[in-house]
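With one protein chain removed, the remaining protein chains of the complex are shown where they sit.
To keep things simple, chains are lettered A and B as they appear, and every chain counts its residues starting from 1.
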Amino acid sequence: MAAPVKVVTLCIDGRDVSGREGETVLEVARQSGIEIPTLCHMDGLEPVGACRLCLVEVTGQARLQPACVTQVSEGMQVATVTDRLRTYRRMILEMLFSERNHVCSVCVSNGHCELQDLAQSEGLTHIGLRYRYPTLSVDASHERYVIDHNRCVLCTRCVRVCDEIEGAHTWDVMARGIDSQVITDLAEPWGHSDSCTSCGKCVHVCPTGAIVEKGKSVAEMAKRAKFLPYLSMMREEW
Amino acid sequence: MSKAKVATVWLDGCSGCHMSFLDMDERLAGLASKIDLVYSPLVDTKDFPEMADVTLVEGAVSSTDDLEKIRKVRAHTRILVSLGDCAVTSNVPAMRNRFPVQAVMDRAYRENAQLNPQTPAEVVPALLGKSIPVHEVVAVDVFIPGCPPSADTIHFAVSELLEGRVPDLSSRTRFGI
Partner (left out) sequence: MTQLEDLQRIASEETERRQGCRHRLCVCIAAGCVSSHSDQVQASLTNEVKRRGLEGQVEVRPVGCMGLCSAGPLVQEETSGVLYQHVRQEDAAEILDSLDAKPVERLRCDSGQPFFRRQQKIVLENSGVINPHRIEDYIAAGGYEALVQALTSMKPMEVVEEVIRSGLRGRGGGGYPTGLKWSTVAKAGGDKKYVVCNADEGDPGAFMDRAVLESDPHRVLEGMAIAGYATGADMGYVYIRAEYPLAIAHLRTAIRQAKKMDLLGNSICGTRFNFDVELRLGAGAFVCGEETALIASIEGGRGQPRPRPPYPAQSGLWGKSTLINNVETFANIAPIIRRGGDWFASIGTAKSKGTKVFALAGKIRNTGLIEVPMGVTLREIVFDIGGGIPGGHRFKAVQTGGPSGGCIPEQHLDMPVDYDSLREIGSIMGSGGMIVIDETSSMVDVAKYFMEFCMSESCGKCIPCRVGTHHMHGLLEKILEGHASAADVAQLEALCDMVMHTSLCGLGITAPNPVLSTLRHFRGEYEGLLQPAGGNGHASPSPAGGA
């Protein structure tokens, strides 16, 4: 017989909701139809709490808490939309747009991009920060896929899906700070990678036009990441 | 009631935003009863008026000429609108920013020239070190992202401004489109 599940009730944005102990604020919110913006989070991958878009206010906590890793507890009071959070979320998005060269109008993922969608849903009309215009490479050495570092937001979904789901660990991150970059193997051209199985999972979890399939022209590259929770669930059941 | 004075300005852009403006088609006739187009690449006036109520700017600030023009426009405009991604984000013009200006000039006027390659020394205004969004140079009041923003979006934005409201465009347009 399965162990009894403990259920807690909490309040998110003034709504009383219930969740299982161990579930995160993000999970419970989404089950209840409350949308919290996320970027590094992806159902089916280990959460890393890195993008900070899902920060929420929890009564009694001095610091803002990332909803993707904060577990629900009895009587918790959560606010997911406040002026302060809205301001911070917009600034995070501004930071991403200013960090690299995201030129939406000429991107294969135009119209299918989570960063673009977030900018719209968070009401970002322009970037108040100075653009950096860094010089970054495009690696098209792989037979079927391309990585364009100009459009990478360093969410590390590719790193995690390759490690946790595919088990290849082709992807990783090198350098640090603003110089961080995702790499294949030991920073070798993707096409030379011995570990890459060409499964394409990284392509479909990538939220932007950073990792894409070859042969797609502007606005053609739609991602299909829905396979992930299903895959994880099937593996767990087996 | 006097008509609102509206201007449009074309900096470093492809003119697509102006095309989109023209795509308002028959609605232009309706607008014409409410506005005077006092300055625009679409009309013949050579001088910017003393004071425009609304100016729509297409394009990024890329040259000394753009810089001079946008400063003058700002000084003579009540509500300055960045129209389209080039004005809002510097978009495609900014793709040259990772290269030194000289390399860009050489590419355009020498390496790709079929006949008589030479760098222009006069008439063509000098490029700025970087191509930048309008709001990095002057204060901008309204931003209409999109490449280009649709005719519907432009019509909505202009109509709202004429009614004295700040248009909420979040559900109508976005970067890229």
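Definition applied: a residue touches a chain if its C-beta (ideal position, glycine included) is under 8 Å from a C-beta of that chain, and two chains touch if they have at least 3 such contacts.
What you see is a predicted model, and the numbers here were worked out from it, not measured in a lab.
The chain omitted from view is touched by exactly one of B:S20, B:T55, B:S82 or B:N97, namely B:N97. The chain omitted from view is touched by exactly one of B:V61, B:V142 or B:V158, namely B:V61.
Set against the missing chain, the residues B:M24, B:I79, B:V137 or B:L162 yield one that touches it, B:V137. On the side of chain A, the interface with the absent chain consists of residues 48-52, 55, 63-64, 66, 69, 87-88, 91-92, 95-96, 98-99, 128-130, 132, 153-154, 172-173, 175-180, using the contact rule stated above.
The criterion applied here is as follows: only the chains that are shown with their structure count from here on.
The part of chain B that touches chain A in the complex is made up of residues 82, 85, 88-92, 94-95, 97-98, 130, 132-133, 135-136, 140, 143, 145, 147, 169-170, 174-177. Against chain B, in their complex, chain A makes its touches with residues 97, 101-107, 110-111, 113, 116-117, 119-121, 123, 125-128, 130-131, 133-135.
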